[in-house]
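Heads up, this is only part of the complex; the chains shown haven't been moved.
First chain written, first letter: the chains are A and B, and each begins at residue 1.
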Amino acid sequence: MTYQEVLENAKKNIAPKCKVCPDCNGVACAGMIPGPGGTGSGRSFQIAREFLKSVKVEMDAVHEAYDPDLSVELFGNTYKYPFFAAPIGGMPFNYNDYMSDYSYTEAIVKGSIDAGHIGFTGDSANDRFFLDTMEIAKATGALQVPTIKPWRNDIVMHKMDLAVEAGVPAIAMDVDAAALINVKLMGGTVDPKPQKDIAELVRHTDKPFIVKGIMTAKSAIRCMDAGCYGVVVSNHGGRIIDDTPAPASLLPEIREAVGPDFKLFVDGGIRSGADVFKCLALGADAVLIGRPYCIAAYGGGAEGVKLYTEKIATELSVIMMMTDCRTLADIDMSKIRFL
Amino acid sequence: MTYQEVLENAKKNIAPKCKVCPDCNGVACAGMIPGPGGTGSGRSFQIAREFLKSVKVEMDAVHEAYDPDLSVELFGNTYKYPFFAAPIGGMPFNYNDYMSDYSYTEAIVKGSIDAGHIGFTGDSANDRFFLDTMEIAKATGALQVPTIKPWRNDIVMHKMDLAVEAGVPAIAMDVDAAALINVKLMGGTVDPKPQKDIAELVRHTDKPFIVKGIMTAKSAIRCMDAGCYGVVVSNHGGRIIDDTPAPASLLPEIREAVGPDFKLFVDGGIRSGADVFKCLALGADAVLIGRPYCIAAYGGGAEGVKLYTEKIATELSVIMMMTDCRTLADIDMSKIRFL
């Protein structure tokens, strides 16, 4: 299978809510929730994409030839690439029944592993989903980062225990899901989390704990002060509230606030190796990619996930070579411009 | 009835001049006066919308969970929400005969009351309209703010007397109607008002007096110096002159000019709870919403007005929760960005 064939298959399998647009930019699906769109006008999704497109890359071919090193250190491990599949659930709800949450998660985990890598996995109002996901983790070497919704702390801690038991390398919680209409439609109770509740969760485990859904430097600092390993700068793919800034555009100010060591992930509109490169240059340690992995999984299952992962890796390698970056440490603000 | 059904009905009842566009932004109706459009090129309407869309909201879910308090203190009373239906008349003229000025005003007043709230009501060259409106006020507990056109001062004072007699909590005058072509087509004589004429109107009543149609800090100060309770920053929905700035964009400089206590209302392109939030962050104490209430009334009468009111309230509540604003006082410039 080629990635082009994955896309062709996906067009059939993921219709009609997702059109597999040439540029997955939130225009065709604006406002479609349930569905893959951004909320309301869809601008929170679109702006994420527009911002990344606007960042320019400093091309430079006057240097030694080499093969760039794309590996990243996280959670005490070395991972092959600084990008991961984002945690996603509710597939039948947002796309269609071609994939269940179970089959999607399996495709992400297995496809990532086949590419020599790992992925993030999700959670939902249906408790069965998280249990299944941890079964997949146990069966595949725990090569995933489970992401729990902001339930009452005791429920979150119960799910954390399941994840620890499965042996995962880290645990995340997407606090921005507090306003996610889909969760409420399915009967769940999710809420914002104050720093003290986050600190309680951090204390509950030895695993690195990551809060996803941070869009201000203030909240990033609260998470750092609560003992988190890092945060994901994210507006949940633009699905929570309308007219939020592009997550990647916030990286410089959040990086400045938290200092060089606190881990920053980011998602929102990342579609290519060039986009990964730009986010790292803006201050991220690694990035998450969402919707394109849905398309890859609907179009090719685990093989589609593997092919997309390798495609992004190749693109990132070329752009590192053509900007004179031997390792991720060379990717900084001097390699981009805003014009 | 659901709000979605209100929109479906409205498409039939309000055609052909209003298309009930997904985003009510002044594009489809550009230049349509009579009709709901902005004057000339329609840009004064469109720009109001474009500006509000461009303001970004600072999402933040790292905090305690709570139900935000949306109430606002005005005219010595506490109102449930910081947004109100704007004063509108000339329905058959600008839309069609499906609603008269009377039935529209009744729907606004009753629907607002059913939502536990109040609305603003209008005035026209036909004196019967204002008399009818005051009859509605008397029959419904005077839960409205009548808005008088800038006639000769003695005529304005006569209408003010009728409003006081009806027991309304405040009285407004839309001075920008001085150039409104519709009023002149119907034989009325309206004019700009100097500070001394406004001061005379203020002295004429114990009710809070509000001037609507202020677009400069200079004029806001004149109204403050004349003893007004507040002003509505407004370009009359873009219907007076072409190429005026977005009213909401003027809030910061006008707020700086008048200080923290003088009341600022604003209208123009406010379509969602997020837009209400942005206007409050920019310096408004409360906002007026125009055309969407016309659509709500044409599509569902008083029930449509109630449903739209509650929809905006829900949206505002979510956005306050997701930006860590317990009360309206927490909504300030730190909660938005212009990027």
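By definition in this document, contacts are C-beta pairs under 8 Å (C-beta built on N, C-alpha and C of every residue); 3 or more make two chains touch, one makes a residue touch a chain.
Not measured: the values here are computed from a predicted model.
> Whole complex: how many copies, 2 being shown?
4
Just so we're on the same page, only the chains that are shown with their structure count from here on.
> Overlay chain A and chain B by their C-alpha atoms and let me know the rotation angle in degrees, rounded to the nearest 5.
90
> Chain A to chain B: how many Å between their CA centres?
Each chain reduced to its C-alpha mean, chain A and chain B end up 42 Å apart.
> Quick one: in the complex, what on chain B touches chain A?
Residues 22-23, 53, 55-65, 272, 274, 278, 318-319, 321-322, 324, 337, 339 of chain B touch chain A in their complex.
> Any idea which chain A residues touch chain B in the complex?
31, 40-41, 43, 47, 150, 175-176, 178-179, 191-195, 198, 211, 213-216, 218-219, 222-223, 235, 240-246, 249
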